[in-house]
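Here it is, the structure, as structure tokens.
A single protein chain has been omitted; all remaining protein chains appear in their positions.
A and B label the chains in the order they appear, each numbered from 1.
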Amino acid sequence: MKDKKTIILTGLVIIAFAIVPFFLDVNTSYIGYFLFLSFCYTIIAQGWNLVAGYTGQVSLGQHAFFGLGAYTTAIVWLRDITKTGYYFDPVTMTLSGLVPVILAIIIGIPLLSRLRGDYFALGTLGVGEIIKVAFVKGGAFTGASDGLHLPSTIFESMKPYYWTGLFLALFATAVVYFLIRSRVGLALRAIREDETSAASHGIHILKYKILAFAVGAFLTGLSGSLFAYYLFHINPDAVLKLDWTLYPILMCVMGGSGTVIGPVIGTFFMNALLAITDIYFVQVHPIVAGVLIILVMKFMPRGLVGVIDTIKSRG
Amino acid sequence: MLKYLSFKLIIQLLVNGILFGTMYGIAAIGLSLVFGTMRIIFLSQGTIIIFLAYICYWLFTLFGIDPYLSLVIVIPISLFLGMGFYQGLFREAAALEDKNISLLIAVGLMFLVENLMTVFWTANPRSLQTTYTSLVFRPFDIGIPFNRLIGLFMAVLSTAGVVLFLKKTLIGMAVRAASEDMVSATLMGISPHRVNAVAFAIGIGLAGVAGVGLATIYPFDPFYGFIFALKAMISLAIGGIGSVSGALLGGIILGLLESLASFFISGGWSDAVSYAIFLIVLMFKPEGLFVRSVKKA
Partner (left out) sequence: MEKHLLEVKGVDVLYGDVQAVWDVSIYVNEGAIVALVGANGAGKTTLLKTISGITRARKGEILFLGKSLTKLRPQEVVGMGISHVPEGRRLFSKLTVLENLRLGAYSPRARSRFTESLERAYGLFPVLKERKGQTAGSLSGGEQQMLAIARALMTLPELLMLDEPSLGLSPLFVRTMFELIFTLNNQKVTILLVEQNIHQALKIAHHAYVLKTGRIAMSGRGNELLANQEVQKAYIGERWSKK
């Protein structure tokens, strides 16, 4: 399906994104911030896409992984654990992706082996809340409810943020793309279609569910790390709020979960909608998100990709 | 701390817990009914309770209507709201196999309502004070706050009402039957839409009672709804889906556990304990503690 035309098109789009900072002053323009935020959301959305869209396990606890990633970055940096001293330190970021993976495996094993569907979703919600409490109560280590403050004097320009964000968003999309096309992807989709049937074909259900969950957690943690470098003040309210789960879910679903390009389209589309409503009335943001989730679920549960498909097959 | 431990104190903690737990209980009954017929987890239950609490609050603050009397207004509003939610939001989604869609609609509704309330009414916590809300009875020197006691009465009365409705009316029987086996129910001529709408209406009706109860007992803000919904689900998980009295009992048990936990463990951790209990019950006994397995006919 990935013919020459699509590859060229994708390449052009990537180049277009990459050269934006040369045309716009990313430091001051709102579009710069908008794109950066969209990259952050895209990463999380792709992570959720893998777990829920392709494997059929709806998780409502992604914000726990996001927060963990953010806090890991903050703690590692503040305590100079990696001793590398870089700003956007790849080692730190990778660590920030791995810590959530540990959590994903720890809670994934009991939750995914025992809970199906709705119950699993509720379980992840519960975990998310527990993590939030844990960080608020973490004392000096996590900065309690005030959180951790990173030295913001380092901030010079949005450009590294933009390109790192773009890179990670591409990375996340690529991970999903290649994973889905592999044997792993086949297994995941089989699980989503019919677990019992998949099991009877010898697919180790739990192993693959945890794999998807862990990869999703890794990506989400990366996004948290990226955002931590931007936010500088890491506190529970900012990085552990349910929004970090809900918005990406909405964006993924709006674009079309279970597709590679869906979360990308959905994120940019949704974020644009939210940004536009922001112009008129700042607090309307979450209300619009809420209304949109309802509308999308009611009228186009297959997302924009689904709508495009339907139009194509009718045309 | 042991110095302060006394029999009376324990009783006081237990009483507090039970009285507040009934609020969780009736919220849980609503959840149970909706889940029973439609297999939908109505996550927005808590936020709707807060919304109705606000209505009670404004009826009192703006018009001087006594909160308990306001039930006469709040309950009909809730019933209509319940039916409205079903018709407008969940009607088609309920028939789908993919239950995640209705879950996400419920999440969207929660988001929508809690932020609407924040915009209109700010995020500041509200609480209701009338001339008698601070009244405390002291039998045997144990403080029983008047408002919590009334809350208990309301909870018990509404639970009894719901039980009677389900047992004695034909439509109530239909709801019970549909909760057990919807397909079989349709083969009797029962319309799924009708039982679903009734279940939703009762569910939100109970939310109205819980809203009034909450308004008079505890300060509330728009975002408390989410937490309340989680607590209601924990209650349901403890008490068992499919049993009305089980749900109420589950709420009471949770109230008890919370009351004890918040005394012995510091602040935020007691919430974590509740969530942990939730996870444990979910994993090891999702049907709850009270539902005995029945042989399928």
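Keep in mind that, in the parts below, a residue touches a chain if its C-beta (ideal position, glycine included) is under 8 Å from a C-beta of that chain, and two chains touch if they have at least 3 such contacts.
Please read these numbers as outputs of a predicted model, since none were measured by experiment.
Participant: Considering the complete complex, which visible chains touch the unshown chain?
Facilitator: B
Participant: Which of B:S6, B:T61, B:T122 or B:S191 touches the chain that is not shown?
Facilitator: Spelled out, the listed residue whose C-beta touches the missing chain is B:S191.
Participant: Given that one chain is not shown, which residue among B:I65, B:M83, B:V156 or B:A177 touches it?
Facilitator: B:A177
Participant: In terms of residues, what is the contact footprint of the unshown chain on chain B?
Facilitator: Residues in contact with the chain left out: 170, 173-174, 176-177, 180-181, 183-192, 242, 294-297.
The criterion applied here is as follows: only the chains that are shown with their structure count from here on.
Participant: If you average the Cα atoms of chain A and of chain B to get two centres, how far apart are those centres in Å?
Facilitator: Centre separation, chain A to chain B: 32 Å.
Participant: Quick check: in the complex, which residue numbers of chain B touch chain A?
Facilitator: 39, 41, 89, 92-93, 98-105, 107-113, 115-116, 118-119, 226-227, 230, 233, 266, 268-269, 271-272, 275-276, 278-279, 282-284, 286
Participant: Where on chain A is chain B touching in the complex?
Facilitator: Against chain B, the touching part of chain A is residues 52, 58, 60, 110-111, 114-115, 117-119, 121-123, 125-127, 129-130, 133-134, 136-137, 242, 246, 249-250, 253, 283-287, 289-294, 297-298, 301.
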